[in-house]
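The structure under discussion appears below in the form of structure tokens.
As you look at this complex, bear in mind that one protein chain is not there, while each of the others sits in place.
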Amino acid sequence: MAVVPLMRDEEAGAEALAVFEDIRAKRQTDYVNNFWRALAHDPATLKATWERLQVVMAPGALDPLVKELIYIAVSTANGCDYCVHSHTAAARAKGMTPAMHAELLAVIALASQTNALATALSVPVDERFRA
Amino acid sequence: MAVVPLMRDEEAGAEALAVFEDIRAKRQTDYVNNFWRALAHDPATLKATWERLQVVMAPGALDPLVKELIYIAVSTANGCDYCVHSHTAAARAKGMTPAMHAELLAVIALASQTNALATALSVPVDERFRA
Amino acid sequence: MAVVPLMRDEEAGAEALAVFEDIRAKRQTDYVNNFWRALAHDPATLKATWERLQVVMAPGALDPLVKELIYIAVSTANGCDYCVHSHTAAARAKGMTPAMHAELLAVIALASQTNALATALSVPVDERFRA
Amino acid sequence: MAVVPLMRDEEAGAEALAVFEDIRAKRQTDYVNNFWRALAHDPATLKATWERLQVVMAPGALDPLVKELIYIAVSTANGCDYCVHSHTAAARAKGMTPAMHAELLAVIALASQTNALATALSVPVDERFRA
Amino acid sequence: MAVVPLMRDEEAGAEALAVFEDIRAKRQTDYVNNFWRALAHDPATLKATWERLQVVMAPGALDPLVKELIYIAVSTANGCDYCVHSHTAAARAKGMTPAMHAELLAVIALASQTNALATALSVPVDERFRA
Partner (left out) sequence: MAVVPLMRDEEAGAEALAVFEDIRAKRQTDYVNNFWRALAHDPATLKATWERLQVVMAPGALDPLVKELIYIAVSTANGCDYCVHSHTAAARAKGMTPAMHAELLAVIALASQTNALATALSVPVDERFRA
């Protein structure tokens, strides 16, 4: 159980419920996942987060699947188990194949390793890498 | 300055020098960046890291630019300033436009934010997200 | 289950038991929470931690509730699920309202986001911010 | 130098410049700090971040100084040197005394320590801490 | 349950099975732990990780138990619950006593605390600490 109860539809106020309905409509599903139900105790942050998500994750210079892969990478490095699960599911829904997943994990693992080495050695940034 | 001196070509032993030469040949440049020069104090790890990097970052189910974006995302979340610089430069060399960079940062920022919210609320993983 | 068994009163040696009794007396409760029971395998660290906690969390220039909010913020950024739970409970016991909790989470989320942006951009510190 | 050049007023487009002007007006200073100048390469994120900051950091159930303390705590745990500097300066401007700063740091240090202990011991969450 | 199913022997392909068999032979046990079974969906990374582990964790200038202690320290700081469990078990199997475990945790806790203080104060590196 979360630090707060997951808010059910019948407990939600008008503002939270409107977000739940928008999630259902945009995602074409009846299911509202736990993250939104936990966040619903603060309808303003719920709304702001949901709206920002739609703007940021929309197709643009990067396609939505690539954005999900980046999301998984950040969530892994931040150790967010919930987010790793929800965005791995989202990436699969957007077309991530097992081969893509495997390569994603290999890059995350390699980066974690060289991040640690660069930090442990305190390597100075090369002049040519500076803007 | 790093925790160890950056190893110059004339200080490097045969194994480290062979890696430096391979970096130059594969990247078609005379420049060997500081990370490899710091790592060269341990030729075995230098060689293993450079070889793993080539395997992992090669084209596959994900293209090399996408892999660089993922690398930047991990490096940011891990707070590795050196790696953020070197892989932002690498991503640009592989075609990352300013618009792509902007979207990458927006996704990283959003993920960092929702990671924190999910953790602060200790949201339980939805059954449907489990394999 | 933890990496070590949670130490019950009847298993604890004199030094650990004295800390358990002090926790009960100071907190006016019979309940000793899991953190202390896991830590009790090392009575010296148990005692040092409990004593330091009392010094640091006492009223001072900052009031105890504010200190709990700061504790939650650090625990969230460090991804410590246990600590998020225990200090959210402690903050509530010291008067944290749902509105305060909501604002705390909004600040944590915002900071996580701008931390990531500043790191991904490697923004140099303004001269005026240096002591 | 940052990963991107810091954008000067004369280089900024209309949308970024409008944010710069709003920062100047709201903060009653001519100075726009480096974070905003680095972020200005993406005017949409610049604007969204600045607007969200004003909403989140405004007086509410928590006062603005407490919010800055929380911001410093998160920035420290995330290892964001820029943010530690800028928000320590902001906290001082809002009235943080040296005694408050000292207590803030003592809480951050204690939380970092017990976070590590709870994680290293994998302490299970007490039932009474769950919502 | 993991983000991927744990691969059983009868589901594994030849390359993954060969690694499982090598784990069994080298560790002189029939048990293959969950990490390897989750990783087995990508036989190439499974093999590379297992081989690297044997090279890195072998006796050398540091003895294997010391290496396990270092592994636990990193896993704790990175918040990896699985790794804390598996390497605490491995350290015990290699001779870690309760007294050693207690001292390990005390060092991890102290380092976490002074890391936070150094970061919150942005202490500049002393010239004499630079290579």
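All chains are identified by letter, namely A, B, C, D and E, in their written order; residue positions are counted from 1 within each chain.
In the analysis below, a residue touches a chain if its C-beta (ideal position, glycine included) is under 8 Å from a C-beta of that chain, and two chains touch if they have at least 3 such contacts.
It should be emphasised that the depicted structure is a prediction, and the values quoted were computed from it without experimental measurement.
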| query | So which bits of chain C touch the chain we can't see? | reply | 1-5, 48, 52, 55, 130-131
| remark: For chain B, residues touching the missing partner are 3-4, 41-42, 44-45, 49, 74, 78-80
| said: Touching the absent chain: which residues on chain D qualify? | reply: 79, 84-85, 88, 98, 101-102, 105-106, 109, 116
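The definition used in the following text is that only the chains that are shown with their structure count from here on.
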| query | So how far apart, in whole Å, are chain A and chain C when each is placed at the average of its C-alpha atoms? | reply | 26
| note | By the touch definition above, chain B meets two or more other chains at residues 1-4, 52, 76-77, 79, 81, 84-85, 88, 102, 104-106, 108-117, 119-122, 130
